[in-house]
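One protein chain omitted, others in place.
Read from first to last, the chains carry the letters A, B, C, D, E, F and G; within each, the first residue is number 1.
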């Protein structure tokens, strides 16, 4: 990871790491530089403010933010930054992530968060790549290859099942 | 409203005013000074930060915050201020306020929001009074009187129905 | 703050104890005296009545009440006492605490319960401290310190993750 | 069955009357004496206690209790009285009565409430009759006749539709 | 179990037995005769019809019916019999019994089912006893004693906790 | 309607007619004979039994059954008849048809109901046609034509919008 | 399995196999030829298109499609093919299959999916048999026998329990 990161992966708590590292993994597979850290909207509001405020000028182009429960991190970062923000609703023990999902997706007019499925940080990574693919043709190409790989995998498994 | 306000009533949008003014009304009935303004976590994050940061030193003792949808205002203010924050989930057109409720009540450990029922800003006002009643015996007394009035009203209506 | 408890922690059943003791623990950390007992709205209605009726005169200033399912304890105590009542919805095996949450938070106008997240008795303890902080500056100060500690913990974990 | 009411119909608020009077109507149709009044668990807890405590000795044999939101009336009355208590979850404006339903039906072991459908006070009246039918053969007979009438009505409507 | 059973406990499948036997147990504690069998509305519709049709003349006075998922047994039996029918929504693996609850409680006007909490067959047994208590004073007395025992148990546990 | 009906459309109440007649309309469009009547599982259980028992020998090949709330009609008919049964969950005033949907779709193993969307009796009609299309090639052909018509309608509307 | 398959069982992922093979098993019990493979609407959209397009001409008469989460496979296949399509909502780890159920059942007017209960692929197999039974009397007969077997099993278990 020598080059400047294009994607900032943040999460509200280190307990979200097992979920969120899937976003990192997929970006690595795509060869996209990223940074990953903990930024809690509730426990470190100033750190969150600073992160959201400075991400753009530090060269970050897409932010992936994961949080659970009353998940305010993605929405608050989206409100402060001009970058596209992808929200990952982290599954919770009591309401299974329905609370996280609604807290992230139901943003008021003016401040969107690009929300993916509950716990699906992998898709957040892919979506970040698709967004970067708008600008970087080589990333777009990698997405096409990734889709091809997925297709082949399914077809191989289909063959196995059919045999 | 000559004396310094003890309660700060804030809301995410002026569309929340018909709901939130019920909190103001009940505080007026109790003779408790309050201030009321619009502070949007998403559209004015810096104003929100400033409000939450300065409320305590300005003499505010309880904050009542109402918001709808991905309702981040109460939780963000609670994360920044040391004051007790009461959250009012405002009813939404699609999910009827279940989104607002979960976004406000499901706060992570460390940063509570004292959540009341959907659209029940009146109860937010009463709860603010109960909290102030811990410190001000005259407010505690007014709560007792209020409960007495409620009881009498029910009993009168019961009599009417029984007749 | 010599010996008389300021906070009364009650719960509907001894099975709620593993959840509710988190409220006690946080109050201990803050050096706030509390009492803790079992008061079932449904199995000991008279005991509940008596507890709610006498708490104020015994010097209790905030009540924390936890219950699950058709959770009536917080609301009933709030209806009888003039003290602020914090409700902790305890997670249930079938509906995961959604029943507890709605039974506690959806109180009618006139009788608020300051509801926290499902199973989040820790936040109930912190909220109790914030409410007492309105009256006791030394408790307010401890909340500020607690928030500082939380912030530092997150920042340390962030550093570890970034390394 | 001369004059003393056998069924006590109570409701948390006079706003529940349009719903609850359907229970009264069906009891009238069955010729069963009833009384109807307002008893709020939250606004008149002592009145509720007294009502539940004394209903049995006053000759009431079944209680029908309707309430909405954090609906504690049926459960609290069931906890105090030894009579069977039928709960009617009244529809609410925000959560459509799902809150009322869960607050009434999800009672803990030891204190059942015989819950009927949201807003279905008519069924509460019929259920009260079925319960009284265990003791009074003439009421049992009327239930059989009522079912016969229902059947005939459906069959007539079916004929109309088929023509 | 020499005398004629007063309560018929039926369930849709033998997999409901671990839940439903709690109803039997509480009836045994109260000394109330019962019978218990499997009657599936879906797999044995004629058996169900026959059971519901003949229960009354066989001397059954209350029916307790448990079922899960699209739980039609309680409602169908209630439609055929003139006896009060208590429904126990059995918890399901996918929707946790919310499907069972709604399938049982949301009966149309004319055919009530006295619904208890999800999996709470114990309460179904107690409710059956309360209903029989309308007719049999000795059962009413046992309910009063049961409530007293519950109260004492809570108070003992409260003492232990307070020590 | 001269020829013997192939589809039996039944509904629990005449209030379901505005919804259910859409099934009839689509069958008419396809030129498929049908019959339509009211059969209430709860208010006319014997009529329901008889209908389900005799439908097959009367020449009915598919049954479409609509019901709301604790909607037992489709499932009960499916349990008695060997014909494929299509269930239409009718929207309800309190729970918007979620209760109807779960009561119909969550059938236990052994007795399926082919469930369509809430209030979507039109789709029940189309599904009935698709099922009959397995046997009758001319109906299969009509479905293909219907799909073609739908496609053309969308494309025309698309053109209008694009202009 | 020498003859041409009448039922095509497809699933979105090989992780759905433990659920979906129950459909295969029941078809085997009924002696109905089937084929089973993996067709992902999202990862192999062209394969899905091809499968849906060609199923009819290959002699398939009913399609059973299982998928989880944003489950688009059944609906997309139903939109492309003129065959009846049975949808099996596969249980998901976060929302327990409620997402799968709504994604499958709530199809717009014009394109029905015959939806069965969450994870209930067995019922999908039985429903496929019932649909084929419209055309093939010998399959209809097997369904009648299956129902008879179910009935006997329940009655035997009932006897065991009663003893």
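Rule of thumb we're sticking to: a contact is a pair of C-beta atoms (placed from the backbone, for glycine too) under 8 Å apart; a residue touches a chain by one contact, two chains touch by 3 or more.
From a predicted model like this one, the values you see are computed outputs, not experimental measurements.
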| item | value |
| --- | --- |
| Visible chains in contact with the missing one | A, B, F, G |
| Per the touch definition above, residue among G:10, G:26, G:41 or G:158 touching the missing chain | G:41 |
| Hidden-chain contact residue, picked from the options A:32, A:90 or A:105 | A:105 |
| Sole contact to the chain not displayed, among G:37, G:82, G:103 or G:120 | G:103 |
| Chain B, residues in touch with the chain not shown (by the definition above) | 13-14, 17, 35-40, 43-44, 46-47, 69-70, 93-96 |
| Residues from chain G at the interface with the omitted partner, ascending | 12-13, 41-43, 45, 49, 68-70, 72, 75-76, 78-80, 92, 94-95, 98-99, 102-108, 110-111, 113 |
| Positions on chain A contacted by the hidden chain, ascending | 61-62, 82-84, 86, 101, 105-118, 120, 122-124, 126-127, 130-135, 140, 143-144, 146-147, 150 |
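Everything that follows uses one rule, which is that only the chains that are shown with their structure count from here on.
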| item | value |
| --- | --- |
| Of E-G and D-E, whichever chain pair has more C-beta contact pairs | D-E |
| Interface sides of chain F and chain G: same vs different residues, half threshold | same |
| Interchain centroid distance [CA atoms averaged], chain C/chain E, Å | 35 |
| Geometric centre distance via CA averages, chain F-chain B, whole Å | 49 |
| Where chain A touches two or more other chains, by residue | 13, 43, 69-70, 94-96, 98 |
